[in-house]
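Just one protein chain is left out here, and the rest sit where they should.
On to chain A.
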Amino acid sequence: MNLACNIAGIPFRNPIVMASGTFGFGQEYARLYDINQLGGIVSKGLTLNPRRGNTGTRIWETAGGMMNSVGLENPGIDAFLAEEMKFWETIEPVRIANLGGSSIEDYVLGAVKITKDTGERHNTHLRGVDMIELNISCPNVKEGGMAFGIKTEVAREVIREVRQATSLPLAVKLSPNAENIVDMAVMCEEEGADAVSLVNTFSGMTIDIHQRRSVFSNLYAGLSGPAIKPIALRMVHQVARQVTIPVMGMGGITSASDIIEFIMAGAEVVQVGTYNFMNLRAGENLLLGLHNFMEQENIQSLDEIRGIIG
């Protein structure tokens, strides 16, 4: 049985990639199971400077889902490269750095730092970042993030600049809140992105009716979990039909059959997010389920089923 996938020449041992913001830098879960079984890991969203994140309530459960308003709390790119890379040097899955920002300049400087660091590591035969996932879709940071992810022509400028700033494979993480997510994906391909990942969380709202105010200090927050899966799947299907670059599909995956659905819709690999909170051994569990499904259905390679939904 062959679960191997490939994005921009980077081999993934299987299609299971842990989504940004739900897996830290992997170390926490490495204490619970063998994360080297995973296809890839996407880092917590990184910004040029450290961020303390949003104040107030950061998480709220909703029917079939959850909303988060973490607000890109992270140690900053320098600290990531100095500290977290020590662990990343030792792991097998594809290492993807998620890069957020609030200005084009920040995105470019961040990409340059990561690229330079990786070059230096490669020169000394160490492992570095394998891929950058550009986050133009964080709904929880006022001044930026998603602002770039709504209008295609605004996003184009960011992607063009970052593309020129890095020789690393570049994926762009798209927002389901985009005016037109298919146009957005097509633009990413035009600008030289190596992949698109979708979808980030849906901008949503919950009101505390006793306090008569939003639950979140930022007013809106990002919805994830099983509740969004059918919409995410539809968007992945629409995008996969219109681009030739690989799609990393995500949104509410909690089972091996969910993974199969995203692959049938055209995803090259999938990302698993919220499920990591429901099951701390999510990766192990999903991989086992995937093996079982393929054995039962007598599928030798994911290529047999990828994108079969026309």
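Note that in this section a residue touches a chain if its C-beta (ideal position, glycine included) is under 8 Å from a C-beta of that chain, and two chains touch if they have at least 3 such contacts; residues count from 1.
Basically, contacts and distances are computed from a predicted model.
Peer 1: When you check the chain that is not on display against UniProt, which of "Response regulator", "Lactose/L-arabinose transport system substrate-binding protein", "Dihydroorotate dehydrogenase electron transfer subunit" or "Branched-chain amino acid ABC transporter permease" does it turn out to be?
Peer 2: Going by its UniProt entry, the chain not pictured is "Dihydroorotate dehydrogenase electron transfer subunit".
Peer 1: Which of A:Pro11, A:Gly64, A:Gly192 or A:Pro230 sits in contact with the chain that's absent?
Peer 2: A:Gly64
Peer 1: Could I get the residues of chain A that touch the absent chain, sorted low to high?
Peer 2: The list for chain A reads 21-24, 28-29, 31-32, 44, 52-53, 55-61, 63-66, 68, 70, 73-74, 225-226, 254, 274, 276-278, 280.
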